[in-house]
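These notes are about the structure you will find just below.
One protein chain omitted, others in place.
Naming follows writing order (A, B and C), and every chain is counted from residue 1.
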Amino acid sequence: MFILTEKNQTAAVRQALRQRLKDTGVTVAHPGGEVLVLEGETFRLDGESLRLLPGVRAVQRLTKPYPLAARTGHPEDTVVSVGKARIGQDFCLIAGPCAVESSEQVTSIARQVSAAGAQLLRGGAFKPRTSPYTFGGLGAEGLELLCRAGRETGLPVVSEITDPRQLSLFREVDVLQVGARNMQNFELLRELGRQEKPVLLKRSFGATVTELLQAAEYILAGGNERVILCERGIRTFETDSRATLDVAGIAALKEQSHLPVLADPSHAAGRRGLVAPLALAAAAAGADGLMIEVHDRPEEALSDGRQALTCGEFARLARRVQALTALLRQEE
Amino acid sequence: MFILTEKNQTAAVRQALRQRLKDTGVTVAHPGGEVLVLEGETFRLDGESLRLLPGVRAVQRLTKPYPLAARTGHPEDTVVSVGKARIGQDFCLIAGPCAVESSEQVTSIARQVSAAGAQLLRGGAFKPRTSPYTFGGLGAEGLELLCRAGRETGLPVVSEITDPRQLSLFREVDVLQVGARNMQNFELLRELGRQEKPVLLKRSFGATVTELLQAAEYILAGGNERVILCERGIRTFETDSRATLDVAGIAALKEQSHLPVLADPSHAAGRRGLVAPLALAAAAAGADGLMIEVHDRPEEALSDGRQALTCGEFARLARRVQALTALLRQEE
Amino acid sequence: MFILTEKNQTAAVRQALRQRLKDTGVTVAHPGGEVLVLEGETFRLDGESLRLLPGVRAVQRLTKPYPLAARTGHPEDTVVSVGKARIGQDFCLIAGPCAVESSEQVTSIARQVSAAGAQLLRGGAFKPRTSPYTFGGLGAEGLELLCRAGRETGLPVVSEITDPRQLSLFREVDVLQVGARNMQNFELLRELGRQEKPVLLKRSFGATVTELLQAAEYILAGGNERVILCERGIRTFETDSRATLDVAGIAALKEQSHLPVLADPSHAAGRRGLVAPLALAAAAAGADGLMIEVHDRPEEALSDGRQALTCGEFARLARRVQALTALLRQEE
Partner (left out) sequence: MFILTEKNQTAAVRQALRQRLKDTGVTVAHPGGEVLVLEGETFRLDGESLRLLPGVRAVQRLTKPYPLAARTGHPEDTVVSVGKARIGQDFCLIAGPCAVESSEQVTSIARQVSAAGAQLLRGGAFKPRTSPYTFGGLGAEGLELLCRAGRETGLPVVSEITDPRQLSLFREVDVLQVGARNMQNFELLRELGRQEKPVLLKRSFGATVTELLQAAEYILAGGNERVILCERGIRTFETDSRATLDVAGIAALKEQSHLPVLADPSHAAGRRGLVAPLALAAAAAGADGLMIEVHDRPEEALSDGRQALTCGEFARLARRVQALTALLRQEE
């Protein structure tokens, strides 16, 4: 981090500024002129606050504010193992219904996506819904149905947790998902930092890539190193798709961080016809895997049926995505 | 809500569609042609799911999906009384530090903003911070200092709650604030719907006006009618201000809902020089009040000092805003 | 502008970098350490290109890249005189129909807005329309009708020019307007830089405040100093209003530049009910005037009728805005 100070400041201001900076615990070097160079744990500093200090003209950060998530200090890819999946190493497909609706539904879908190559089963039991009047999931019962379907098919399960008080209900769930709306629910993140289980952290549709990595940092700083990131589209002025999948964000996350990066083309698409192109694009941009909504009868889904693939569509997409990733890895 | 169906559908599809719609509990009228008109509790329906049903060509919602928050069924303004403030009726100023830092700091600021006309004292104790490494507030101790400063100056206090498990610590806090990052933390909203206290609900920087009203609906549906909305800027491509204050959103909220609407110009501005113009603009657009960050020594603030006004700047702004609202109310 | 260079570069790279920088015509100082400070006409440098040079670690611009538009070198407000209006000094109202439709229409509206206090008459003759199939204005005939209505009422006229080849048709038009879609039509801007007439330059809904000032710089650099800026809303994810009026942008433009700044609440609002709140908000944020669409029979307007005020609504708004600006100027 370096600071350009005002040209004609008094000795008192200059002295006060340097003292104030030293008090934050960083090392302050003064190579000459109006420049100060800060070294050490500069991630603890708030650049915007520094800019306000008397005598400061400009501040520029040179290192990323997420030391644990950054690739700089951890060049090799983190691999999160769940069941047979090696997320971050082998390309990984997660599939299942938006919401668990019944035992038959989730088991039938689980069998079909497993046959098509999915390595994890997803299914929502606590669904954050924009409106309090639409179906919010089966809760604890939904989790139970999901875990049973997982056991029957041998697939580890992923489900979204929306409150630290639900933790005990998630005992048999293999991966704890944090949804886009809770990406900056820092109390939840802190609690997940104390867990042993992998956390799948989805990017908020209103957050930057840097903010996603800072949210991951909350979990990592708590001691849980098994964090999986997931890009699911950001909110823009374009309303044709439900959100704008940020494929550059996928590439930037892989570049800046050692953590595995998935993509969720279903929520970004918002309608079935766009799911396959977005899935292929995310894989081509370097995603380590995909999380896709699949339903056996989308037109009867209790939530988000519009964006769910049928089991047959998923199987076809899985084949294409796997061929594509095989090609790109061999070409590298 | 009305639905345009496909032109050449079979009788079976037509029949199935009408049955499916009736099952949701709404009334289905068929005035003729390809049109179906749904009446009743259409806010329980998910328009996007309906569009997926076989035989459906287009869906159009005619009523707002937030029956309790909507002005339609509740034409008169809701007034939330806190201390001497009548929020929604008289113009209301809330002021105080971003974060409570010490007893001296918060008491000194409280005295000065009270003298300048503030009716409530704000101060953060649990601060959601983008980075886990920056100052996150004094927690329970901060709440205590805030409440003490409130008692000493006779000002009711507002502070942000970030987790339902903190509720017992907020016993003496008069207004529970939900921050932008938790606007769609639905578990928290549900819990606040069961409280007696007023809730100040800030708009997420990634949420639409409709979504803010749907978030309010969670609290109202729980039985707590004392909800105060707050616009604080949305995220756009413009980075000169920290967020883009949506003054049209303020006017739209007043038009669509009976709930009081405040604005927070400090977080939208992100730098001191923009706070006053945004405060005046929000008041001119029809806000029922303002929440403003004030610090006695902004350059020493532990968080967000860049956007805090000094006590003197606040006093001057308070005078201008009050003159402006007096004029506009008399001119109406 | 200052540059932080790589720590361990060879003498050859260091030498090449400094030579390359000097070749651009700026002065390069080396106060010590890894820092280089550039002075002189740094606005001619492209910061992004500099960052790519071998040996460069970071680049920070300290001065604005629009020397002629910046307030730094021109602290007093520019005042553009048109007829009796002193734009940039006295608050100014511009009103009229979106499009000139007939002699009766524009003359009738001109009389009424003049009586209500408007100082300039607006009216489109060459209308940039998103679709080639909707009404695009009366062209040369429309300009003639507009100018005649201006002469009859003593109001100077403003109309949008969309192509340099139209210039001869605008001989009697007092102010040349550049619309949002042409803000970066640099050939048009260059041509307008060679004219004597004032230019009203509207911000593109996709452009930043800095880019608007850089577009103004094209006109100023050509020798035409009579540039009036106009904020009209930017495009965001919020679709309730047609665009999001950036009131912070108005304040930032006044802060950064000496040029007059108007606001167009009509295009930002997109529906009548939001025009007055946005107009008042813009005035409160410090705009030097407003440009408002007025129609005598909005429901029959050939374009944008939804956002036009009736003449009576305009008269009432004009009174309120003038009272508000009088108050704020006296309070200052």
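In this text, a residue touches a chain if its C-beta (ideal position, glycine included) is under 8 Å from a C-beta of that chain, and two chains touch if they have at least 3 such contacts.
None of these values were measured; they are calculated from a predicted model.
Engineer: Which of the visible chains would the unseen chain be in contact with across the whole complex?
Structural biologist: If we consider the entire complex, the absent chain touches A, B, C.
Engineer: For the chain not shown, which residue from C:N182, C:N224 or C:T325 touches it across the whole complex?
Structural biologist: Among C:N182, C:N224 or C:T325, only C:N182 touches the chain that is not shown.
Engineer: Just to verify: which one of A:G96, A:G249, A:G289 or A:G305 makes contact with the chain not shown?
Structural biologist: If we include the chain that is not displayed, A:G249 is the one touching it.
Engineer: Could you pull out which residues of subunit C are in touch with the chain that's been left out?
Structural biologist: Output for subunit C: 41, 43-46, 48-49, 51-54, 65-66, 128-136, 162-165, 181-182, 184-188, 204-207, 211, 214, 217-218, 221, 235, 270, 298-299, 301-306.
Engineer: In the complete complex, which positions of subunit A touch the hidden chain?
Structural biologist: These residues of subunit A touch the chain that is not shown: 206, 208-210, 234, 236-241, 244-252, 255, 268-269, 273-274, 277-278, 280-286, 319-320, 323-324, 327-328, 331.
Engineer: Considering the entire assembly, which residues of subunit B contact the chain that has been omitted?
Structural biologist: Against the left-out chain, subunit B lists 2, 4, 29, 31-35, 37, 57-58, 60, 62, 235-237, 239.
Note that only the chains that are shown with their structure count from here on.
Engineer: Most central chain by CA mean?
Structural biologist: B
Engineer: Using CA atom averages as chain centres, what separation in Å is found between subunit A and subunit C?
Structural biologist: Inter-chain centre distance comes to 40 Å.
Engineer: Centre to centre, by mean C-alpha position, how many angstrom separate subunit B and subunit C?
Structural biologist: Going by mean C-alpha positions, subunit B sits 32 Å from subunit C.
Engineer: What parts of subunit C, by residue number, touch at least two of the other chains?
Structural biologist: Residue numbers touching two or more other chains: 236-237, 239.
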